[in-house]
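Partial view: only certain chains, each at its native spot in the assembly.
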Amino acid sequence: MRWIWIDRFIKFDPGKSAEAIKNISLAEEHLHDHFPGYPVMPAALIIEGMAQTAGILICHAGGFKEKVVLAKITKASFDGSAVPGETLIHSATIEQLNEQFAVAHGEVTVLRPESNGDKSQTRHLASIELMFSHLDQNMSGKKFPEGQFIITDMFNSLLRDVLPANGKEFVNQPSE
Amino acid sequence: MRWIWIDRFIKFDPGKSAEAIKNISLAEEHLHDHFPGYPVMPAALIIEGMAQTAGILICHAGGFKEKVVLAKITKASFDGSAVPGETLIHSATIEQLNEQFAVAHGEVTVLRPESNGDKSQTRHLASIELMFSHLDQNMSGKKFPEGQFIITDMFNSLLRDVLPANGKEFVNQPSE
Amino acid sequence: MRWIWIDRFIKFDPGKSAEAIKNISLAEEHLHDHFPGYPVMPAALIIEGMAQTAGILICHAGGFKEKVVLAKITKASFDGSAVPGETLIHSATIEQLNEQFAVAHGEVTVLRPESNGDKSQTRHLASIELMFSHLDQNMSGKKFPEGQFIITDMFNSLLRDVLPANGKEFVNQPSE
């Protein structure tokens, strides 16, 4: 398992909104322990997927100069569950963004490919409100290289498709 | 990794409240991907730990006859983060419990063992409000063995210490 | 990781053909080692996914009385690769089926959900020809419970949706 709960951005409107896909697969072992024999995607990981979608959007808006952490889940409600072979679409919108914190609203939809024809069925799964704050400065000063955020290769590869001009370089030369 | 985010109950007051421990360890691989080089326990898994603490408490109150699922996170706020070598204590209290749903309030504290003396430091980490509902009956009828809930060995071993009289048998002979 | 490379059947025409979905996700750790930083689905696992799709179809046709193993890959050609956030569709057709062996033809298509509108793009990925034979009788006699095949819960859950009347019981009462 990797602690990354989105697979690909399908829309990225800098500073405003983003849509990310999360494919649910039986090859993910965490699915087998939840309700043995009846694998479903855990609600906590749906929240994490939305936090990653919104978090990358917010970090990008700030030129990746600051590290943000999830401070509060104002609300999260679930209409049902999603299973392997289905795909989550995380749609995140920035609602507030200032130097102290950021607020994002998210909607999660399920895409369920069917055989008959080329249309997949969709249904609403969850609504999530998140608040992020900047990482505590003392801790940041003590433990992280000053003044920049180390984006891992995993996240770079996520932004590569939707922000092709940025490529690998966007860490050092934030778009803005 | 196993999808179980509590390790041991240290208090279990049937139908009312429960306290469960979650040890954070570097041997858990999910910790290494979150912020590479600076492992912290992800907020989503702290929520999941509280949902498991409260969920077992609620299932036990209903004699494990019904399966409950997490329907809503009314609120979840985090004061900071916790790291490997620290221990979470999830304290859950049932606030409402009827045939349609259940509401639980939770507080998460961090226990940090120190060398000098026998006292560990503690600090508050999170407050979480959760709502559970019963699993949809149609789905239940179609997919699960009728009228009972299959408690896995993992959860049995969690209750064994705090409810010794119940032992392994509590699935078939629910308390009360 | 689990050694199961399909997630859900979207079509199951007993004795004839089947279509199964495989969602590709960054949460699958094998994807990260193949070409570090540029995760793609390994060709070998695409073959395995087709072998599982065809294998279940063939086992079901025989009432799960015999265990079949992959004996030969007559041909497998790949037009490109597939990445996390894309979905494979394995279409398998039985071409020959007798007491000694079975031959299946498979085509793999990639489904790529996009944001603009409700249509996903599709492209052809691979063509695969497989031959299965029955498990050696001596070994079968020595090691397996006689005369039946133990379908695991994982495979049961795959057939549950497309063959609802069979449910969990189909192991002991093969359809036929």
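Order of writing sets the chain letters: A, B and C. Residues in each chain are counted from 1.
Rule of thumb we're sticking to: a contact is a pair of C-beta atoms (placed from the backbone, for glycine too) under 8 Å apart; a residue touches a chain by one contact, two chains touch by 3 or more.
Everything quoted here is computed from the prediction, not taken from an experiment.
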With 3 chains placed, the number the full structure-file assembly comprises: 6
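We take it that only the chains that are shown with their structure count from here on.
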Chain centroid nearest the full-protein CA centroid: A
Rounded Å distance between subunit B and subunit C, as computed from the means of their C-alpha atoms: 36
Where subunit A and subunit C are represented by their mean Cα positions, the distance between them in whole Å: 30
CA centroid of subunit A to CA centroid of subunit B, Å: 24
Residue numbers of subunit B (touch at least two other chains): 143
Residue ranges of subunit B touching subunit A (in the complex, touch as defined): 1-4, 29-38, 42-45, 47-48, 51, 67, 69-78, 80-81, 136, 143-144, 150, 152, 154
For the subunit A and subunit C complex, residues of the former touching the latter: 1-2, 4-8, 10-11, 19, 21-29, 32, 36-39, 83-87, 89, 111, 113-115, 118-120, 122, 153-154, 156-157
